[in-house]
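And now, chain A:
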Amino acid sequence: MNLDFSSEKPIYLQLSEEIEDAILAGAYQEEAQIPSTTEISISYRINPATALKGINRLVDDGIVYKKRGLGMFVSKGAKEKILDTRKENFFEMYITSLVSEAKKLSITKEDILKMLERGFDK
Partner candidate 1 sequence: MSIDIKAVTMTFGKTTALDNISLKLEENKIYGLLGRNGAGKTTLLNLITNRIFPSNGEILLDGEQVMENDRALSKIYFMTETNFYPEWMTVRKAYIWTKEFYPEFDAEYAASLSEKFSLSTGSKIKNLSTGYQSILKIIISLASNAPVVLLDEPVLGLDANHRELFYKELIRAYSERPRTIVISTHLIEEAADIIEEVVVIKDGRLIMQDQVENVLSKGYSVSGTATAVDSFVRGKKVLGVDTLGGLKTAYVLETPQKDSLPEGLEISRLDLQKLFIQLTN
Partner candidate 2 sequence: MRIKAIVKYYLTEIKTAVVMFYLIMAAVTILISYSINVTTGDGDSFVGGGKMASLIFLFVAGLSSFKQNFLFLSTNNVPRRLQFKGFLLSALILCGAMAFIDTSYSNIVAQFMDYRSAFYQVYGEWTLQAFVLLKIAVNFFFNLVFYLLSYLGGYFITSLYFRMNKMLKIIVSIGVPAIFAIILPALESAVTKGRIFRFIGDVLLVLGGLKDGVNPYIALLSFTAGAAAVAGLCFLLLRRAAVRK
């Protein structure tokens, strides 16, 4: 996992997305423990408050949950939830910027559709 400190996205958001990615990739199975806030903040060299904020976002979304005195664990159905949310966000995150950049470069709708086909065939 790697955080991009020069990115426009806030660090805590990057962190929670990294953990989501790891869950999607199967690195953290459901009901498995994820690293503690302290471990995360040390290995990424970030303020513990930032790490906590990233984790709390996952807690709020029901992706991880806290076991008192034990640590944070991946919720049941976390993978589904992540996939659902990401699909919902797909349009906002990719299509909107794709279209705006295409307009800037005067790429037509037809051209884009062709490119998409090419991309899927690869």
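How these were chosen: all candidates are chains of the complex that A comes from, given by their letters.
Keep this in mind: a contact is a pair of C-beta atoms (placed from the backbone, for glycine too) under 8 Å apart; a residue touches a chain by one contact, two chains touch by 3 or more; residues count from 1.
Worth saying up front: this structure is predicted, and the values here are computed from it rather than measured.
Q: Of 1 or 2, which one touches chain A within the complex?
A: Answer for chain A among the listed options: 1.
Q: In the complex, go through chain A and note every residue touching candidate 1.
A: Touch list, chain A to candidate 1: 5-6, 8, 10-12, 37-38, 41-50.
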